[in-house]
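The complex appears here minus one protein chain, its other protein chains still in place.
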Amino acid sequence: MPRLMIMEATSTRALVCQLARQFYDLGWATGTGGGICIRVGEQVLVAPSGVQKERMTPEQMFTFSVDGSLLGSPADAALRPSECTSLFMAAIRLRDAGAVIHSHSIHAVVASLLFDREFVISELEMIKGIEGMSFHDRLVVPIIENTARECDLAASLEAAIAAYPRTHAVLVRRHGVYVWGRDWSHAKTQAECYDYLFRAAAEMRRLGIPTERST
Amino acid sequence: MPRLMIMEATSTRALVCQLARQFYDLGWATGTGGGICIRVGEQVLVAPSGVQKERMTPEQMFTFSVDGSLLGSPADAALRPSECTSLFMAAIRLRDAGAVIHSHSIHAVVASLLFDREFVISELEMIKGIEGMSFHDRLVVPIIENTARECDLAASLEAAIAAYPRTHAVLVRRHGVYVWGRDWSHAKTQAECYDYLFRAAAEMRRLGIPTERST
Amino acid sequence: MPRLMIMEATSTRALVCQLARQFYDLGWATGTGGGICIRVGEQVLVAPSGVQKERMTPEQMFTFSVDGSLLGSPADAALRPSECTSLFMAAIRLRDAGAVIHSHSIHAVVASLLFDREFVISELEMIKGIEGMSFHDRLVVPIIENTARECDLAASLEAAIAAYPRTHAVLVRRHGVYVWGRDWSHAKTQAECYDYLFRAAAEMRRLGIPTERST
Partner (left out) sequence: MPRLMIMEATSTRALVCQLARQFYDLGWATGTGGGICIRVGEQVLVAPSGVQKERMTPEQMFTFSVDGSLLGSPADAALRPSECTSLFMAAIRLRDAGAVIHSHSIHAVVASLLFDREFVISELEMIKGIEGMSFHDRLVVPIIENTARECDLAASLEAAIAAYPRTHAVLVRRHGVYVWGRDWSHAKTQAECYDYLFRAAAEMRRLGIPTERST
C-alpha cells in the first residue's frame, strides 16, 4: 500500500473518534449506541461495538474492504466490529457512499412514531441541505420496522434503499436513523439536516402546525 | 494597506471561526447552515458556503469590499463565498452594520410559524438587550417569506429593513433569522436576545400565556 | 493589605470568569445578561455590564467595598460595573452573603409566569439543596414585579428579602432570579437547585402533575 494512503487512513481514524465524540454530545451515540464508518479508497474504517463512543481511540478501529471482508483488527482482542457493519456496507455498496452515520437521536425515534411508513415534510429551509432537494420539494424518508437483532435489518434497509432511489436516509422505527453521503462531510451535513427536520416535525405537531403544506 | 489593519483582519478571521463554533454549539449553524460576517474598516470577512461551521479555519475566509466586490479568496479553489453574502451586504449597506449573523435556530423557525407577518412580544427583560428597546416596549420583528434560492431573498429583506427602521433583525419564515449590530459583539448580543425571545414566545404559547400584555 | 489577601482576590477574579462561562453555557447569562459577584473579606468583585459573559477576563472586574463604594476599576475606561450592583449589595448587606448570582434562565422566567406572588413547590429531592429545607418542606420563593431599569428593583428586592427571612432567592417576574449564599460554592449550589426546581415545576404543569402535594 502506498505511503500516502496509510497516512490518510491514519488521520481518518482520528477523525472517526472526533466525530463520534461530537455525535455523543449531540445525543446521537449515547449508551454506546450509534456509530459511523468512513471509507478511504477501497477500505472502510468501522468503530468497535459497545464502547463509550466519546472515548474511542484511533487504534480501536476495524478495517474492512468495500466488499465486506475484514482486513484489519485492533490489538485489543476483546473488541468486536460495530453491529451496524452489514448495514453500513449496504449503503456503501448500493449508493457508493463514502461515509455512513447511524444515530439513536431521540428526534429520529419520535419522528418514527409520529409517521406511518414515510416521514414527510416540506417547506423548511433545512430541506435544502439534503442532496437534490429544494425548499418546495416534499422530503420523504422511508421508515422500516425494527428487528430484535441489528444484522436482521439489512434486508429491509436494502429494500428501502432500492425503493427510494432519491433518499439519503432510512428511519428505523423505535430505533434511529441511517444516513449516508459521498464523504464524511456530506454524510454529517445531511445527518444534521435530517435530525433538525425530525425535531422540527415534532415541534410543529405539538403546536398544531401541519408538517406539509396543503396544496 | 497599513500593517495594523492587516493584523486586525487576521485576528478577526480567527474570531469568525470561534463565533461559528459557538453558533454551531447553540444549534444556529447545524448542517453547514447559518453564518456570520464581520466588517473591518472598509472590508467584510465572509465565511465560505457549505463547510462544517465548527471546523472552519481563518484562511478559508473571503474578503469583500463594503460595496460588494470580491477582494480576496482563500487558496482552496473549491470554496465559494456564503450564499448569504448579498443579504449580509444589504444589512451592512442599509444599516451601516459592523457584523451580521444568520441563524437557522429552531426557535427562530418556530417563531416564524407561530406569528403571521410580525413577531411581537412585550414585557420580558431580554427585550432590553435589543438596541433602543425598553422592558415595556413592544418588540416587533418583521417576517418575510422564504424563497427557493437564498439570493432571491435580498429584495424582500431590503424592503423589510426599509419598512421597519427600528428593527435589528428580520425573520425568514420556515428558514431562520438575520440579525445585525454595529460590531460583532453588538450583533451577537442582539442575536442571543432575539433567540431567547423566540424560544420564550413558544414556551408561553405552549403554557397558554399571552405573548403580549393586553392594555 | 496583606499579601495573601491580594493573591486570593486575584484567583477569585479568575473564578468569576470561569463561573460566568459556566453560567453562559447553562443559558443563564446569554445576551450579556445575568451576572455574579463574589465577596473576598470586605471587598466585592463585580463583573462589568454589557460584556460577553463567556469571554470575560480577570482584569475587567470592578472592586467595591461591602458598603457599596467603588474601590477599583479596570483599566479599560469604557467598562461600567454591572447594573445589578445595587441588587448584589442588597443581598450582601442584608444576608451577609459571600456571593450573589443573577440568572436570566428561561426556566426562572417561565416559573415567574406560572405562579402569582410566590413560587411554591414541595416533595422534590432537590429542595434539600436549599439551606434549611428538607424534602417534605414547602419551598417558597417570592416573586417581585420587574421594573424598566434594573436599579429600580432594589427597593422591592430588599422588601422581599425582609418579608421572606428563610429565602435564598427572589424571582423577578419576566426577568430572572437573584440567588445568594455564604460563599460562591453555596450560592452556585442553590442557584442550580432553584433552576432545576423551576424547570421541574414547568414540566409537571405540562404533564398535569400538581407542584404541591395536597395535604
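Each chain carries a letter (A, B and C) given by its place in the written order, and its residues are counted from 1.
Following the convention adopted for this analysis, a contact is a pair of C-beta atoms (placed from the backbone, for glycine too) under 8 Å apart; a residue touches a chain by one contact, two chains touch by 3 or more.
Only a predicted model underlies this, so the values are computations on that prediction, with no experimental measurement involved.
K.L.:
List the neighbours, among the chains on screen, of the chain that has been left out.
P.N.:
A, C
K.L.:
Where the complex has a chain not shown, which of A:Leu114, A:Val140 or A:Ala154 is the residue touching it?
P.N.:
Per the contact definition at the top, the residue touching the missing chain is A:Leu114.
K.L.:
Can you list where subunit A touches the absent chain?
P.N.:
Spelled out for subunit A, the touching residues are 30-33, 50-52, 54, 104, 106, 109-110, 113-114, 146-148, 172, 174-176, 202, 205-206.
K.L.:
If you put the missing chain back, which residues of subunit C would it touch?
P.N.:
Listed in rising order, the touching residues are 22, 123-126, 129, 134-136, 185, 188-190, 192-193, 195-196, 199-200, 203-204, 206-207, 209.
The rule is simple: only the chains that are shown with their structure count from here on.
K.L.:
In terms of touching chains, how many steps apart are subunit A and subunit C, taking the shortest path?
P.N.:
Each step joins two touching chains, and the minimum needed here is 2.
K.L.:
Compared with subunit A, which chain's mean CA position is the farthest off?
P.N.:
Looking at centroid distances, C is the chain farthest away.
K.L.:
Take the average of all CA coordinates in subunit A, do the same for subunit C, and state the distance between these two points in whole angstrom.
P.N.:
That gives a centre separation of 43 Å.
K.L.:
Considering subunit A alone, which of its residues make contact with at least two other chains?
P.N.:
none
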